[in-house]
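One protein chain omitted, others in place.
For reference, chains read A and B in written order, and residue numbers begin at 1 within each chain.
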Amino acid sequence: MNALLWRDLRVLFRNPQSWLMGIIFFLLFLSLFAIALNGDSHKMRSMGPAIIWLAAIFSLLLNFGSIFQNDVNNGNFEQLHLSGLSTVSIVISKICASFITSIIPLLIAIPIAGISYQLTSAEMAAIMLSLLIGAPAIISYGVLAGAMLAGQKNAGFLVILMTLPFMVPIVIFALSGIQAYPAEGLWNLQFQALSGISLIALAIAIPAAAAALSAYLD
Amino acid sequence: MAITSASPFTAELQFDLVSYMRGENLLFQNLSFKLGSGQILWVQGDNGIGKTSILRLAAGLTKPQSGEIGYLFNGEASSPENLVAFQSHYDALEPSFTVYEELDFWADIYDSQIDSLSCVTQVGLHDRLTVKTKDLSAGQKRRLAMARLLISERPVWLMDEPKAAMDEAGQALVDHLMQAHIAKGGAILAATHNQATKLSKNTRRLLLESLS
Partner (left out) sequence: MINYLANPQRFLRFARFAAPLFMVLFFLFLGYGLWQALVVSPADTKQGNAVRIMYVHVPAAWMAMASYLALFIASLVSFVWRHNLADYGARAFARIGATFTALCLVTGSIWGHTSWGTWWQWDGRMTSVLVLFFIYLAYLFIWQFTDDRKPAARFAAIFAMVGLINIPIIKFSVDWWNSLHQTATISNVGAPGLDKSMGTPLLLMFLAYLSLFAWLSIQQVRTDIHTAKNKRVRTDKAATITVEDL
């Protein structure tokens, strides 16, 4: 299992399009939005957390379309399965590797975005925390969609289609948690609900993604 | 089961009245054979007739519509992941890894006792250790896949067109590695469309022919 995790990490790290493009998209999107708002700092401040969160979700989700494609299409997945690794291990390893390679760049990019949107440091902290808590859910559903789309072209767009309905509770609790953070701190009710949602997402998506991947073996 | 050069072992792969469909087509029915230690069975037939399917069934990657596939190691029931290693016609190599990293990874996965460097040398890639697999030629990729077979320490090898994309030296290498594997007590189930060669006393051929 460890060997697999290191491999997934190295692969993601060496293929920068998986995380670099995501961050560039994130910053581009936010820049475009700021331009669309005419740089109106009042609007940007009030909408900042919501816009940054949506930019983060999209930049995360767009990558998942291709995470399993290489391995499934070049026969690697078969070999991994044949060596005795369970599909569940393969999925868990992918989720952990994705978490590390996609969240860390985002955590760096958010303060940059936050400063340009003139958010306070408390707000930026709240956004980063909410992302940390909610990321397992986003990544779980992304990996599930990626497992189903391993044989599909133009998968990025389809990932969005398949995962956005499930993003609704995440967005709701993340953003209301950000609002509650200054008053109630890290362990406010909304962040607790968000962590619950993340745990449920992991519990559902891991077996579901494993089952979906198994379909490619037949 | 990892085979070490020390302890003797027997391994057997059994097909019992196996029928298989691909999509809506019945490829073959009532296929039965036994493949034991020291034996080579070539699966020969035209492209598309079902050779790869037989290999994939043997690997446990897909299930037959009817019939049973059995795996024995030292007389006891075993499973594909313990008995079988598969060189498919896909490369199955991570493009961004070097030859050494790739084989080292598989050595970890298979918890291999064999040194990866010796496997690389046996397939003639020792001067390509730091080359990324995406930069290898087709023949070199096949050699690396064979190194993976060696490092898996599995008794039964499934090989899909082992000599495809190999030059003369490569083909001689394939023959040599296959014979060495058989001599150690391994078994090989190999698919070919026209190159079934008698590599040992115990070489048989399973011929698939379509009626049309």
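In this text, a contact is a pair of C-beta atoms (placed from the backbone, for glycine too) under 8 Å apart; a residue touches a chain by one contact, two chains touch by 3 or more.
Values in this document were obtained by computation on a predicted structure and should not be read as measured data.
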item: Chain not shown, its touching partners among those shown; value: A, B
item: Listed residues A:67, A:97 or A:144, member touching the removed chain; value: A:144
item: Chain B residues touching the omitted chain (full complex); value: 21, 23-31, 33, 41-42, 45, 49-50, 196-198, 203-212
item: Chain A, residues in touch with the chain not shown (by the definition above); value: 144, 148-149, 151-152, 158, 161-162, 164-166, 168-169, 172-173, 176, 193, 197, 200, 204-205, 208, 211-212, 215-216, 218
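Simple rule for what comes next: only the chains that are shown with their structure count from here on.
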item: Residues of chain B defined as touching chain A within the complex; value: 59-63, 80-82, 84-86, 88, 90-97, 101, 105-106, 108-110, 148, 152
item: Contact set on chain A toward chain B in their complex; value: 3-4, 7, 10-11, 14-15, 70, 74-76, 78-85, 217-218
